[in-house]
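The complex appears here without one of its protein chains, the remainder shown in place.
Each chain carries a letter (A and B) given by its place in the written order, and its residues are counted from 1.
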Amino acid sequence: MENLIREIGVPLGRFFGRTTATGAIALLFAIILGVAFVASQGNMSTFSITILSGLLRAALLFLVAAGLSLIFGLMDILNFAQGAYFMIGAYLAYDFQHPANGVIRIGEAIPDPNLRFLVGVILAVVVGGILGVILERGLLRPLYERPLFQLVLTFGVSIIMLEFIKLIWGTTPYAWTVPITIQTTQFEIFGQGFSAYRLFIIVMGIALMIGVALLLRNTRIGITIRAGVEDAEMVTALGINVRAVFTLVFTLGCALASFGGAVAAPFLGATPSLGATYLLASIAVIVLGGLGSYEGTAIGSIIVGLAWATMEQFSLFSNIGTVWSSITPMLMLALVLLARPNGLFGEER
Amino acid sequence: MTSLLQIENIHTFIGQFHILEGVSVDVPQGNITVLLGRNGAGKTTTLKSVMGITPPREGKVIYKGEVLNGKKTHHIARMGIGYVPEHRAIFKTLTVKENLEMAAREKNDLKNSLDLIFELFPDLKRLIDLRGGNLSGGQQQMLSIARALVPENDLLLIDEPSEGLAPVIIEDMMRAIKRLSDHKTVLLVEQNFHVASKLADSYVIVDEGHSVHTGTMADLRNDKALVKRFLGVA
Partner (left out) sequence: MKFLREHWFFLLVFVGLLLLPYLIGWLTGSNPLGVIRGDRYIMRGESTYWQSVMIEVFALSVLVMSYNLMFGFTGVVSFGHALFFGLGGYITGIMVQFSGLDPLLAFVLAVGLTVVLCTVIGLVIGLATLRLKGVYFAIFTLALAEMVWIYFGRLPLTNGEDGLTMSNLPAIIDPSQNRLILYYLAFAMFVFTFLFIRRLVNSPTGAVFKAIRENEERAQAIGYHTLRFKLFAIVVASTMAGGAGIIHAVLAKSARPEFLGVGYTVDSLLMTIIGGVGTFTGPIIGAGGLHLADVLLRNAQFTIGTTTINIGESWTFLLGVVFVVVVLIFPFGVVGTYQRWRANRKR
């Protein structure tokens, strides 16, 4: 029996790093689930929908936060533009799918909405990646010696991208009106319907979390990234062109965020507020999880996602107004910063 | 004896601070050359200047006949120079194996070097899957040196390997460095004169950013006055 516990415990403990982190996580989950249960008034279907909405949000947050976290860990840059990439993905996917009210209108070429959506997502990812390369090589590389300006630059770039989107597509929010078939299929959860598409995104999010973790752990490039997060100068001294790795990670981070926006568009639509909302929430995620820690980002996404959905349900239940659900990510951010700035898994920087 | 590495009167600035004001070092092939000097004299900066981490503004660094000035650090490393920085800069979140894998440049580097590495540092064999952060100071230092042995490096730059280690561990490490100097050339930085005098064949004293004295170790061991003047203790 003892051996069994040790067999499970040691790798699990190594995964979590510290027992205090594990305790904090367990406590947070307990609180969130508890509140969710109360807010659903014990109704199993409301409860499960809340949890699923939370997981859905967690998947989207992860797509934005993963890039944010790795870019920060590796390059010490807080890429404010991640929110803008999320938005670009959403707008491109929307535009492609709705050639009638879109601006670019190339989507007309593909009549089948499902195929069109797939191509639209791929388009969003490719454009996101290209813009990422341009940003990193064109704008950030010259500034590696001046970290203060780097921080400020990504901020400026995010504004440019945001305003550019507003210029092209206007400020009215767009709702998704050309559905893909998987959106209309519903699963029955305790008597309530939940779109199969949303479920699909949750599954995909989890798959990505695990996939990227495996990549980081087992592949050569993954080991290089982890080493670079710890000490980029040493990696260079070992003969590896760490700048090329920077560009790769940065580009992938942006492409991932763009992907997130694109797949979220069917139910979030394309609105100008998407960028800021998801950026700020992602910052909360990576600070909670610990800047630069991959595991922290994964777990942080789940916690913030669940907390957000729970607060929304709670404000419905208790009639305290929507203020509280809107400020939930920010409140969590502020509290974490005050209580434990290194987050759950962060190291001293 | 041919010089593997020639550092010719380099001046290096860090920010606006003029750290190296004319350092020249000649590193003969197959030897262990040591840079001696007090704290802050510029020894570490000299190594970093060779590696291109803090490139020199003036002067030349010539390795195997090629000028290193202006080359990027990873190119310099790939020319066959292994850098073992001070404070044992191993990757603490990576395992011993992963640390060694990081150093490999060609496909079979790791496979080919493991024999030598385990011969010099037998402890690493059983620690192979342990995370770097869980190793003792001495083991981390061994790993740091072992890492420089993975690819085909002809020159090793080793910065203060004895720092913070217990005397018994230092003895082990000195034995290992002496062994590997059979195959490689070493440019060593050491503040511990005992270690330096036992390991090195020749020395260069660096004082306040200049190289002020050079010669064979044998001569220096006898010149107590010189040692006291530039190194503080004998």
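In this section, contacts are C-beta pairs under 8 Å (C-beta built on N, C-alpha and C of every residue); 3 or more make two chains touch, one makes a residue touch a chain.
In this text the structure is predicted, and so the values were computed from the model without any measurement.
**Q** I'd like to know which visible chains would be in contact with the absent chain if the whole complex were considered.
**A** Taking every chain of the complex into account, the missing one touches A.
**Q** Given that one chain is not shown, which residue among A:V38, A:I106 or A:L139 touches it?
**A** Only one of A:V38, A:I106 or A:L139 touches the chain omitted from view, namely A:L139.
**Q** Just name the one of A:I110, A:L316 or A:L331 that touches the chain not displayed here.
**A** Reading the full complex, the residue touching the unseen chain is A:L331.
**Q** List the subunit A residues touching the unshown chain?
**A** 78, 139, 142-143, 146, 148-149, 151-153, 155-157, 159-160, 163-164, 166-167, 276, 280, 283-284, 287, 291, 321-323, 326-327, 330-331, 333-334, 337-338, 341
Convention: only the chains that are shown with their structure count from here on.
**Q** Hey, how far is the Cα centre of subunit A from the one of subunit B, in Å?
**A** Chain centres of subunit A and subunit B, defined by C-alpha means, are spaced 43 Å apart.
**Q** Subunit B touches which residues of subunit A in the complex?
**A** Spelled out, the residues of subunit A in touch with subunit B are 14, 220, 223-224, 226-227, 229-231, 233-242.
**Q** Can you list the subunit B residues touching subunit A in their complex?
**A** 51, 53, 72-74, 77-78, 83, 85, 89, 91-94, 98, 101-103, 105, 131, 147, 151
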